[in-house]
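Mind looking over this structure? Questions follow.
Of the protein chains in this complex, all but one are displayed in their positions.
The letters A, B, C, D and E name the chains in turn, as written, and every chain counts its residues from 1.
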Amino acid sequence: MNNNLRIALFPGSFDPFTIGHFDIVQRALPMFDKIIIAIGYNSNKTGFFKLEDRVDWIKQAFYGENKIEVIQYQGLTVDCCNDQGAQFILRGLRTSVDFDYECSIAQMNKLMHPHIETVFLLTKPEHTPISSTIVRDIVRHGGDVSDFLPNGIKISISKHQ
Amino acid sequence: MNNNLRIALFPGSFDPFTIGHFDIVQRALPMFDKIIIAIGYNSNKTGFFKLEDRVDWIKQAFYGENKIEVIQYQGLTVDCCNDQGAQFILRGLRTSVDFDYECSIAQMNKLMHPHIETVFLLTKPEHTPISSTIVRDIVRHGGDVSDFLPNGIKISISKHQ
Amino acid sequence: MNNNLRIALFPGSFDPFTIGHFDIVQRALPMFDKIIIAIGYNSNKTGFFKLEDRVDWIKQAFYGENKIEVIQYQGLTVDCCNDQGAQFILRGLRTSVDFDYECSIAQMNKLMHPHIETVFLLTKPEHTPISSTIVRDIVRHGGDVSDFLPNGIKISISKHQ
Amino acid sequence: MNNNLRIALFPGSFDPFTIGHFDIVQRALPMFDKIIIAIGYNSNKTGFFKLEDRVDWIKQAFYGENKIEVIQYQGLTVDCCNDQGAQFILRGLRTSVDFDYECSIAQMNKLMHPHIETVFLLTKPEHTPISSTIVRDIVRHGGDVSDFLPNGIKISISKHQ
Amino acid sequence: MNNNLRIALFPGSFDPFTIGHFDIVQRALPMFDKIIIAIGYNSNKTGFFKLEDRVDWIKQAFYGENKIEVIQYQGLTVDCCNDQGAQFILRGLRTSVDFDYECSIAQMNKLMHPHIETVFLLTKPEHTPISSTIVRDIVRHGGDVSDFLPNGIKISISKHQ
Partner (left out) sequence: MNNNLRIALFPGSFDPFTIGHFDIVQRALPMFDKIIIAIGYNSNKTGFFKLEDRVDWIKQAFYGENKIEVIQYQGLTVDCCNDQGAQFILRGLRTSVDFDYECSIAQMNKLMHPHIETVFLLTKPEHTPISSTIVRDIVRHGGDVSDFLPNGIKISISKHQ
């Protein structure tokens, strides 16, 4: 029966999914029976990398790990949780600036859907500086980002802009 | 005579005016003889909600309260203060990230117009997560935001974008 | 078999255990099969309230909840986790100042015992200002703190200092 | 009649009262009809400077300013407000670390006495680094602190410890 | 021989170069044998002020100071350092929000080019509120910003947008 399963949604734009995101999910696996990595997108605003590439990279990173599912969603994260039967939202925290922002989002979600709990893990110290924004910036300027992505992921040049 | 009156300007884009803004103004009423709620706008950049709607919602929220005035302004906030005879700028503080930003603005205003003082009240704990940005985001995704707005305000669908 | 159980340690000095602590544990219950509330003490440094009172208050607060256990410990929190078979440390986060401190502790624990994960929940907005330090301060000055403690807990006057 | 007066309490240990505190009070004078500078003390814990000296220095600093009163108090700040008929607590904010702490205190006071409002002014940029703690530290090490105190205040050597 | 020289790059968009930037460079001069002020630009995204004006204003500000060089660059800052033979990146820090951002950038640069060190000076208290963003905002609204720029710099009206 489904009620006994602990299902977490790990939402984000993952533009791209970094080694920091990967590590958070790996460490959260023992806590949950299933983790749904949910790429939020917006039909009016394209990302830097193609949505299908972002999905593929994440699937590749977790190849063979059957507790992981990768989906795309539009709309409110809490609505996506309800659709997926997830009682938990999983988030990583990097810095105290992050904290203030994440805090507002999590508390608003809680006000709207009190039965959904947001659970935070801390980014490992060595992953703290790695954000998708900075990774995109390095790609944009022609730098090599392979050290900042999950093992074996090659960022293709088929980026949007 | 005007000199003896304590007049405060409460500036913002109020896109939209939240229950948090409302509470700050209510609590500040005993401190001032008049509070001017001043919606800053920019002819080049339209907001999410129509300017006239934003004005209406605020007027509705304070209906019958004769110490409140609602205006629109362009240009520098300190110039608007001078035009309105306001010696005080009223601001709410939500988080420490807010603080650093508000601090820079207030100190710059003070450097330009030393006789104008910015006065801060703290957002109530239960209003801390409510920001206009997050409220807009929920509206954009089809969520219900009536709990985050002053009593009785219905956000119409005549939004800009 | 024990391996399949998800056991979390909720460590602190709980001097006293506040309504904020109580709420964090309540919200974490669905995530874990057992939560051990562990009062860290130091034989050289007595707390404000008696250790036995602190234990009693927590037991009272969770009376009838069989997933909760209350213990005392000395020494490193990670050693206590190993002794108790807990793979998770549960912590509440209130503010961004909290965050920087909790972050250092959690990351050091991780460096020493990589298999133990620290999991954070956010304090509810209305509990954000409530810390044990401030509660003690109010008690010290003769104020009433019953609103800041779990339901029905009466702080006795048998405090240490 | 008293009800129409706006009375603020400016509480602190003022050990010592710095040029930063002085500036906050000066700038707040136009907002209030009376400002009561209230030195909180604790019979169990002596300060670095003698209580009577701290009182004298503040009186000297505001000599001739009839909207200022200087008092000492024990117990809760909100109780002192009630005793003095003050509806406002005045505080200065220096940094974002300050902010998180002041925020908790102000919100707790509000929970206990909803009719008392805490009002914040920002420390001027050039006074930001000046805290009583650092001033005491310089005195302890034999440095000259006269630039960090209100004009004309000479810190005597009759300090406690 | 070049190896013995200590060369620092001071990168930024300097849109515009403020009195705060100027002060950081002045104070860093005794530490380095040469400071290269490097205006990063992006062919897809024009700034508020013309690139050539920004270069001119900086050159004017340091007229006669032969340890200063002004350049423009595209691409990664660390690559620019390598091209210029700079082992150091110089940055100013204003606030703790600044800190978290600068920290991520500096640590990422260090991960990519371990031999390049980022060195921070703190903005003087009186310059803390002055950021290029706020200066642009004042210009946009018709305010006078000459106090916030290096001595003698007159912002021309030939701005981009």
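By our rule, a residue touches a chain if its C-beta (ideal position, glycine included) is under 8 Å from a C-beta of that chain, and two chains touch if they have at least 3 such contacts.
Note that the coordinates shown come from a computational prediction; the quantities given were computed from them, not determined experimentally.
One chain is not depicted; across the entire complex it touches A, C, D, E.
Within the complete assembly, C:97 is the residue of C:97, C:135 or C:155 that touches the hidden chain.
Panel shows chain A; residues 95-97, 125-129 of it touch the chain omitted from the view. Touch with the hidden chain on the side of chain D covers residues 94-98, 128-131, 134, 138, 141-144, 147. Remark: the residues of chain C touching the chain excluded from display are 74-76, 79, 96-97, 100-101, 103-108, 111-112.
Just so we're on the same page, only the chains that are shown with their structure count from here on.
With each centre defined as the average position of its C-alpha atoms, the distance from chain B to chain E rounds to 34 Å. Distance between chain centres (mean CA atoms), chain C to chain E: 47 Å. Residue positions of chain B touching 2 or more other chains, listed in rising order: 95-97, 100, 103, 106-107, 125, 128-129. The complete set of chain-chain contacts reads A-B, A-C, A-E, B-C, B-D, B-E, C-D, D-E.
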